[in-house]
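A protein chain is absent from this complex, but the other protein chains hold their places.
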Amino acid sequence: MSFQPHTFSFNESDGAGASTLDVSLGPQHPSTHGVFRMNVRMDGETIVKLQPVFGYLHRNHEKLAESHSWLGTMPYTDRLDYICPITNNWAYAVAVEKLAGIEVPERAEYIRVIVGELTRLQNHTAFLGFILGDMGAWGSALMYAFREREKILDLFEWLTGARMMVNYMRFGGVRCDLPVGWLEKARAYVETYPAFLDEMEQLLTGNEILLARLQGVGVLSGERAINGGLSGPVLRASGIDYDIRKVDGYGVYPRLNFRIPRGTKGDCFDRFMLRILEARESIKILRQAFAQIPEGPTLNPAVKQRGFKPPVGEAYGRIEGPKGELGFHLISEGGEKPYRIHIRPPSLINLTLLEEMCLGTKLADVMVILGSIDIVLGEVDR
Amino acid sequence: MNFLENLPLATKKFILDLVEWVCGWFCSKLGIQLPGWVMPALLTLVSILIVIVALIAVFMVMFALMSVFERKILARMQNRYGPNRVGFFRWRLCGLFQPVADGIKMLTKEDIVPRGADKIVHFLAPIVMVAPALILPVILPYGRGMVPIELSSGILFFFALGAGTELAVFMAGWSSNNKYSVMGAMRAIAQMISYELPLVMSAVVVALVAGTLSPNGIVEAQGGLSFGFLPNWFVFTPWGFVACLLFYIGALAESNRSPFDLPEGESELVAGHLTEYSGFKYAIFFMAEYVGMFAINGLLVTLFLGGYQAPFAFLDFIPSWCWFFGKLAFLAFTMVWVRATMPRFRIDQMMQFAWKLMLPMSFAALISAATWYYTGRGLLGWALSILIVGVPYLILGYFCFTRRHTADNRRYLFSE
Partner (left out) sequence: MMNFPGSGILKGMVVTARNMIGSYFDRAHAKRLITEQYPEERPTLPEASRSFPFLVFDGQDPEAGMRCVACKICEKECPPQCIFIEQDRDANGKLLRRPKIFDIDISVCMGCQICVESCPFESIRMDNIYEMSSCDRFGSLVIHKGQLLKSNEYYRSINPTEAAETDARIEAARIKKAAAAKVAAEKVAAARAAAAAKAAAEQAAQPPSEPEQPAP
């Protein structure tokens, strides 16, 4: 396989003309969610061709994993989608448990659901802030969103020791049990969260400028979304009813009662509203999990964490992360280190249809569309 | 408190008297007899200088304070402190010395001029921007008898000079030898020209009712109370309310402030027409924007908010210039408030808003004002003018916004 840099640039025949302008919305840009570049050809204001260029944050996760033990890769998975580290850990743990056939105790499953849904809440909260920042709203919504997100991160710090790089899941359970008083504080927080969402909706959802900028922009039909392999809120906004929590039914989700919202038009506004609706559903899940969590062990005692040697084989484990389907494909040769780990990042797969969504729109809309897909470069580039 | 009310004029008179006394003392000491025309000319010159110095000093101080207060108010609306550390020696002074720090930073930065840039135009653009901006406040009445220059066509002068800023924006973009700057400058000009029209039309509405283009005359036409309790300010009439709102939105657009800051915000390209400016020239652009903002807010206060007049007679103990600056401060606060709340328009939406909603509304306000005036300002006039303004607003608002962009006509399906 050879690397041919000339294939990364536009051909002159691709709709170039006297009035077109080639712009590189470069890696350093205030609104691209990380180091992400887009080569854009514009006819006046309208986009004629768009080519995403990424790889600026490539950190070799997959190759590094081949030189660490199975447990040693766990802290690295925190750094993939750094906004939601717990769900990354969870996906890896699910994949390894599938590979090795490990059972997880019930209390651990409930704890996983609680922290996973809290992660979903804080991701969607941060999304609300980011998309307003992309539209030039000078940071008010961002500050309110981060104010709420800090409270969730404080809960994580109390539980795991770190706000962001939590390293919390283990094969067959979670690393440590909930401290005394954590559940009450989390419950109290979840009761205050709907008030925050209501305040954000009052600030945002009726705002005419927001509506004018989000509605009708970046429409994606359901069929194209399925063809592109999209997942997560982007897919559900285009009207497809596919949520891995319902399809696979991993963990204790089959015991919990929640609905999956989906949109009808598939534009940026639907993706925006969908995340607010999903946050409300997460609150429901959390309340049920708080009520149902049993006592018991939090780690499967039969599993050796250090010196873990799964049997020879291959497994693909996936979960519904806040951004979409996060999957780990593991190949084991029976040794202490994996033979190969491949990460299926939702942000990368969701980005494959970026050009299609952006053709024909104005340049200012490209930022909004990119913001509504909600990518994290740590995941895209790995 | 007549003392406070007359303080500025009394100070000016004191300085003039002082100058006269000093000159007379010198002449008598040296034994020179001056011709008759020297003294009055000297006094006129000194009087002009006092006015200029006072205006520039006041507006520079207001600009400095505004830059720090904007950041602090924006911060408070975002649940955080603004700049609160820069002070004097060891006193923190709540960060009020931040403009000093910012000024020092701007002044000591290297002044970079791009290689292929048109040097003369590049140099002149900030000057063309700031000179009209500093002249604009000269026709506004700051208090009773405190108009720096009494012009009978003051409003016309204001708008004529205000158009100079648009030229400066294009000069800045063109001379930078940078295709993104030119694009940003073209957008800025399109925006500013489109929003000039509703702005001027709103001022015309007021001129129609007041019967004069002189700012002092317009302020005086807003004296007194109607129906016994409502101040006669034009903002409290239906057509005046609409015209005030249109003027305010036009003021936001003319000053390139949020939500109309597409020319200068981190628009999808670099910083628009100001990309290639650094250091002192950037500071001058910044200053011109703020002084222009104050000037146009001052005009709004004059036209619609009753100028230097107190709303009710019993509040007259507060001096008139305090009222003027208080209203100006309130308007500046609302501009910061608007900036904190709203995202930016897209350029084509901005244009649509100006031409399809604001211009027809300004015409409706004109007709409504005429109706109100010629039916004798009575209750019938009020009812008719409300109708003439309200109906187009609802129709246009429906067609421009509600039908196309509402959250209500969206359905979200849920599945178990």
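Should a chain be cited, it is by its letter among A and B, assigned in written order, with residues numbered from 1 in that chain.
One rule holds for everything that comes next: contacts are C-beta pairs under 8 Å (C-beta built on N, C-alpha and C of every residue); 3 or more make two chains touch, one makes a residue touch a chain.
Source: prediction; values computed, not measured.
Enquirer: So which of A:F36, A:F54 or A:Y76 would be touching the chain we can't see?
Expert: Checking each option in A:F36, A:F54 or A:Y76, the one touching the absent chain turns out to be A:Y76.
Enquirer: Which residue, B:F236, B:Y282 or B:F401, contacts the hidden chain when the whole complex is considered?
Expert: Answer from the full complex: B:F401 touches the omitted chain.
Enquirer: For the chain left off this view, which of A:L159, A:A315 or A:L370 is in contact with it?
Expert: From the options A:L159, A:A315 or A:L370, the contact with the absent chain belongs to A:L159.
Enquirer: For a quick check of understanding: of B:I155, B:L305 or B:A340, which residue touches the chain that isn't displayed?
Expert: Answering carefully, the residue with contact to the hidden chain is B:A340.
Enquirer: Just the residue numbers, please: which parts of chain A touch the chain that's not shown?
Expert: Per the touch rule, chain A residues meeting the hidden chain are 68-69, 71-76, 140, 144, 147, 150, 154, 157-162, 165, 167, 175-176, 179, 199, 202-211, 305-306.
Enquirer: Which chain B residues would touch the chain omitted from the figure, given the whole complex?
Expert: Counting over the whole complex, chain B touches the hidden chain at residues 73, 76-81, 337-338, 340-342, 393-394, 397-398, 400-402, 408.
Here is the rule we use: only the chains that are shown with their structure count from here on.
Enquirer: Help me check something: in the complex, which residues belonging to chain A touch chain B?
Expert: Chain A residues touching chain B: 21, 23, 25, 30-31, 45, 132, 135-140, 142-144, 147, 203, 205-213, 215-216, 239, 241, 259-265, 269-270, 273-274, 277, 362-367.
Enquirer: How about chain B: which of its residues touch chain A in the complex?
Expert: 74, 77-80, 179, 258-259, 261-262, 265-269, 339-349, 401, 404-407, 410-416
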